[in-house]
Structure formats: structure tokens, C-alpha cells
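These notes are about the structure you will find just below.
A single protein chain has been omitted from the complex, and every remaining protein chain is retained in its original position.
So, subunit A:
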Amino acid sequence: MTSVPLTTPVIDARGLGRDFTRVSGPLLRRRRERVNAVHDVTFSVAPGEIIGYLGPNGAGKSTTMKMLTGILSPSHGRVRVCGLEPSRQRTLLAGRIGVVFGQRTTLWWDLPLRDSLALTRHLYRVPAADHAARLAELTELLELGPFLATPVRQLSLGQRMRGDLTAALLHAPELLVLDEPTIGLDVVSKSAIREFLLRLNTEQGTTILLTTHDLGDVERLCRRVVVIDHGSLAFDGDLARLRATAPTPRTLVVDLAGPADPIEVAGARTVRVEGPRQWLELSANPAEVIAAVAGAHSVADLTLREPDIEDVVARLYSSGRAAAGAPRREDPVSG
């Protein structure tokens, strides 16, 4: 360390990597091969940030999460979370972070939700008054009241997720790690959880690291995204810059008066036609294209569509592979 950073990062991963040994083949001729699940991942997260950790299935997101929380030790590199070494100081670290895995639960299946939440007071050694105050606050924010006395096995997925979030937050952790927190939830539940997380971040300064396939989560919550693909870091920067790095054209949706041949104008390419509706991929100034289209056709309606983050990430993956894996990286918080 040559310089003293202004703020100590909550997460500091340097050259983080994890290999697995995969055994395959018939019983007597087993082959062992080393699989590089995560390779040379470097990023750091400052206090108060909300980071989206994105990537396709199998990219190494969960493996990274497991290394950050200490349930998997890295094969290469080093990582510090809240100043601790996760795999060696797992139990200590567990007291300072909150973790929610969307597909798993910490709650006691057979007992009322209230009992699991009461247990966290002892688990994390939270003073009774603090615990009560925080539980009251979270109960109100996440609207737990109606099902506090219900056994967890009888809760809906959305209720259970709110219960798990509460259990992860009752000890006021510095860092909240969320692995697909909105998976399987309906639109209303998703939105409630997003608004809650934003509030938690702005009002209490809780740092949030989030993996998700739900790009609504990313757009609503994350100013900064880290994209991992094939185990390597493919991008680290803000969302707008991700869009610029993997430019995805805007789309003009044109509703004509009636079915017509594909529109041909300069600065756009018609990519889809469905009856009177046509989709044009823009390569020039939208205003000029719109003027050209309106001049040549009888237009009933026009919509300009921004590229979806999903398209952007997909484009980043495909271009990254085409460029033989040369990672694009910028590291705005490296010290």
C-alpha cells in the first residue's frame, strides 16, 4: 500500500480466482480436470455503494459471492470484506454482513416467522432494545405484521423473502449481500423490495452488493455494475458507461396507417415488420430519421425505445467473446 485510501473499501478483491476439480468419465477411467470458475477478478466497493454484479448463468457470480462471504476459499488472489479475510474469519464476518440468497432461507421452516427473527437477537448479540426498535421499523417498512405469527412453511415466496431480508438486517450490517433477491417474485413484491433497498442505502448508508438476472433491479438500484463472464471481469463502471462500451442502437417503433413494405430511410434499418407496425434500428440522429419517416409515410404513432440493459449485457458478452476475451475494465475506486 503506497497511499492511504480516503475510505477503506467494504469489499476489496485482488486477482481473486477459484478452481474446481471436475471428475468425469467412467468409474475405472476417471479423468480429473481443473475448471477455472473464477479468474483474476479485481474490484473494490466503497462504503455506501450499491453494486450490481451481473453475468449470465454459470459466469461465476455465485462462486464469487461464496468467496466474499467466506463459505468458499479462493484458490488465487486475496479478498478483504469489512477488513476481514472471509474464509478464515467467516464467523466473525457473518456478524458484520447480512446475506440473502433468493433461493435459500435462514428462517426456521416449522416455526412462526417471529421465532426466527427473535433468534437473530441472540445470534448477533444485539441489545434487546435495539433489536425491538429495528424489528418494529422493519416490520413497518416491509409490512410483516400480518404474518409474523405464521409458520414459515406457510408463507408465500414474497412474504418469505421479506422475512429473510429482515433476518439479514436486524443486526444492522455494514454490507448486505443479495443473491437474486427478487427471483420468482411478482411485480408488486419486486418493486416493494427495490424501494426498501434504496431507502436502506440512502437512509442508513448500508452498502449493497447484488446479483440478479432481473434488469429492472439493476436499472432501479445500481449506479455501478460489475459484469463477469466466463469467470473473468468483463466490465466495471457505471451503468451509462456500460451502455456506451457496448453500444446498442436505439429502436424507433413506427405505427403506420396500414401495412406497408419495410421503410427505407437514411440512418436507420428496418429490422422487423408486423402489420402496420415496424421496428427501425437507428444509426443516426433520431430527429432526422423521424422527420424522414414522417415525410415519406403516413404515420399514426411513433415511439423511441432506449436499449434495455439486457441487450447491452448480451452485446457485451458476444463482443467480449469475439475479441478473444480481452477484458474491458475500468476501476473507478482502485486506490
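One rule holds in what follows: a contact is a pair of C-beta atoms (placed from the backbone, for glycine too) under 8 Å apart; a residue touches a chain by one contact, two chains touch by 3 or more; residues count from 1.
Methods note: contacts and distances are computed from a predicted model.
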| item | value |
| --- | --- |
| Chain not displayed: protein name in its UniProt record ("ABC-2 type transport system permease protein", "RNA polymerase subunit sigma-24", "Acyl-CoA dehydrogenase fadE25" or "Cell wall protein") | "ABC-2 type transport system permease protein" |
| Touch criterion as defined above, residue of A:8, A:42 or A:105 at the omitted chain | A:105 |
| Residue of A:87, A:245 or A:270 in touch with the missing chain, whole complex considered | A:87 |
| Hidden partner chain, touching residue among A:123, A:141, A:215 or A:273 | A:123 |
| Which of A:44, A:69 or A:207 contacts the chain that the document leaves out | A:69 |
| Where the unshown chain meets subunit A, residue by residue | 20, 57-58, 61-62, 66, 69-73, 87, 90-92, 94-95, 99, 101, 103-106, 108, 110-111, 115-116, 118-119, 122-125, 151 |
